[in-house]
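All protein chains but one are shown at their positions in the complex.
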Amino acid sequence: MARDLTCIICPRGCHLHIDDNLNVTGNFCPRGAAYAKQEVLDPRRTLTTTVRCKSQLLEVCPVKTNAAMPKDKLFEAMKAVNEVTLTPPVHIGDIVIKDLCGTGVDLVATRDIEK
Amino acid sequence: METRDLVIIGGGSAGMAAAVAAYDKGIRDILILERTEFLGGILNQCIHNGFGLTHFKEELTGPEFLTRFVKQVQERGIEYKLHTNVVAVTKDKKVSYVNAKDGAITLQAKAIVMAAGCYERNAGAIGIPGERPAGVITAGQAQLYLNEYGYLVGKKVFILGSGDIGLIMARRMTLEGAKVLGVAELMPYSNGLNRNIQQCLIDFNIPLYLSHTVSKIIGKGKLEAIEISQVDEKFRPIPGTEKRFDVDTLLLSIGLIPNNDLLDKAGVAKSSTRGASVDEHMQSINAPGIFSCGNVLHVHDLVDYVVAEGAVAGEAAASYLQGTLKESEGPCLETVAGEGIGYVVPSRINLANAGENVELKFRVRKPSKNVYVTYSLNGQVLKKTLKPAIIPSEMEIARLPRNLLGEEGGTLTVSLLAKEEN
Partner (left out) sequence: MDAGGGSLVTILYLFCFEDGILGAFFAFGHLCDDKDILGTNCIPKNRAFPIHVLTFSLLRAYNGAHMKDIIIIGAGAIGAFLARNLSKYELNVLVIEKENDVGDATSMANSAIVHSGYDPVPGTNKARFNVEGNKLFPKICEELDVEFEQCGSLTVATEPKQLEMLKELARRGELNGVPTKLLTPEEVKALEPNITPEVQGALLCPTAGIVNPFTLVAHAFENALDNGVELALGTTVTAIRHENGHYQVQTDKGTFEAKVVINAAGVAADHIASLVEEIDWSIQPRKGEYYVLDHYAPGLVNHVLFPLPSEKGKGILVTMTTAGNYLVGPSSEFVDDKDDHSTDLPTLANVRAQATNMVPKIPFREQIRTFAGLRATPSTHDFIIGPSKSHEDFINVAGIESPGLVSSPAIGEYVVEHLVRPLLDLKPKKSYNPCVKKYVTLSRLSEEQKKEVIAKNPHYGEMICNCEKVSLGEIEDVLSRSLPTLTIKAIKKRTRAGFGKCQGGFCQPKVLFLLAKHLGVSPLEVLYDRSGSEILDKEAK
């Protein structure tokens, strides 16, 4: 169970160590400890990608999951993402897919596209 | 000739931050000139997250981050022109631009903030051996095709350089169905952020070949394969270490270069970063009233630092316009990148203008552990800071109290000193 990890919470990228009792060392801030525990128990990632959205200036609209989702469902999520087409106007935070692949997290738009 | 108080060249994060800061210090006649169809610059294509942790205290994607700044610009009614290309700048602050609506115009600016960003080092600049087929493309260009136009540039991809854009694109293209076969890095260490090595490469089992380079490009019309080789300590490929990868795409993530031609051609002094030589207020050392900030000055790793620098430049431009920034001929400190240091920004500290603290930004030449960063005034160590680890891919920011710097002028040297030697 004990592992060395690189924290991905912020650009600092602390080198973490987590032991069998889930004690974390090497973290600069408490978020690193939380990350290490999460990473060994239930690794999650935020998905950022695009969905089809034909506008005057862009062919796609950027989106993200509004929380980290299970890492092993990223590719499944991409399949669902690639089925969606948005029609402008789109606003930051608009829900594009609710409860993405049953993960409980939503896919939301990250850009305003007016027309 | 029309006169404007403040002309800002580039409507990306640095330019918008400068505009907002200048406005908030009381400047109203501001014009931002942006060459593309959007404000926000390169953040428009950076759809990944990780932006804004310092500035907004939350993690945003590039478009989310830029949208907040666009709103600040619009709320203040700051004028901007899109699709507008600045073709020349002079040291006496004339700005010539063209666009479809206004035609070709030269403005007399009272102050200029240069915030034109950077461009990617490409295959031409490093002369990768072999042929020059289609399929060798910078990571940022592939990112633009994918994130704004919706096209993938290839199915089987290799990446040269472990810069962050390359790592981000490794993940991005993998998620979109491409196969990324590996990343080669010339240096014995990665140039990207640790977290990007983890979440972009290790997460997807993409190998990182340190101390390797692409030693041959194969393919006449379209890329067919590349060959990578291990390099020796002088970065020369070692014969016999070649590995071949059959790929249709080679992404290059081999560095960014300040897009500083306009000032360079105007005769504004430049530093070793290829950006302008500036003082502590981001003002050019030989062109009063011309300020620089963001990646056109030196390449930053975090947009949060870019907007902070933009704000410094914007506020300084406002002070210049309001007459509170002294055009002093008085004593100055010239900064020197000493042992182990790649560059230091600013190039000069004008002691008459320096505030309570002076901020120095620098990068080390190579990763080191347990070293002191020393700051020496005319050879005398003023301050030293122990760094458990320090790497080139992270820009260091240090603040020195003004009162340490004396009144005489001379040199201020930043160096690395191994801990053992003390």
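Here the chain labels run A and B in written order, and each chain numbers its own residues starting at 1.
Criterion: a contact is a pair of C-beta atoms (placed from the backbone, for glycine too) under 8 Å apart; a residue touches a chain by one contact, two chains touch by 3 or more.
As the structure is a prediction and not an experimental result, all values here were calculated from the model.
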| item | value |
| --- | --- |
| Touch criterion as defined above, residue of B:Thr54, B:Gln72, B:Ser96 or B:Thr241 at the omitted chain | B:Ser96 |
| Of B:Asp5, B:Glu59, B:Glu79 or B:Glu131, the one touching the omitted chain in the full complex | B:Glu131 |
| Per the touch definition above, residue among B:His83, B:Lys110, B:Lys243 or B:Lys383 touching the missing chain | B:His83 |
| Residue, one of B:Thr3, B:Gln74, B:Thr106 or B:Thr385, that touches the chain absent here | B:Thr106 |
| Where the missing chain touches chain A, by residue | 50-52, 54, 59-60, 82 |
| Missing-chain contacts mapped onto chain B | 35, 83, 85, 87, 96, 98-106, 119-120, 122-125, 127, 129-135, 137-138, 140-141, 144-146, 148-155, 176-177, 216-217, 220-222, 236-237, 248-249, 257, 261, 264-265 |
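As a convention for this text, only the chains that are shown with their structure count from here on.
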| item | value |
| --- | --- |
| Residues of chain A touching chain B in the complex | 5-15, 45-50, 52, 57-60, 62, 64, 71, 74-75, 78, 92, 110-112 |
| Sites on chain B touched by chain A in the complex | 37-38, 47-50, 53, 59, 61-64, 67, 146-150, 172, 175-177, 193-199, 202-203, 301-302 |
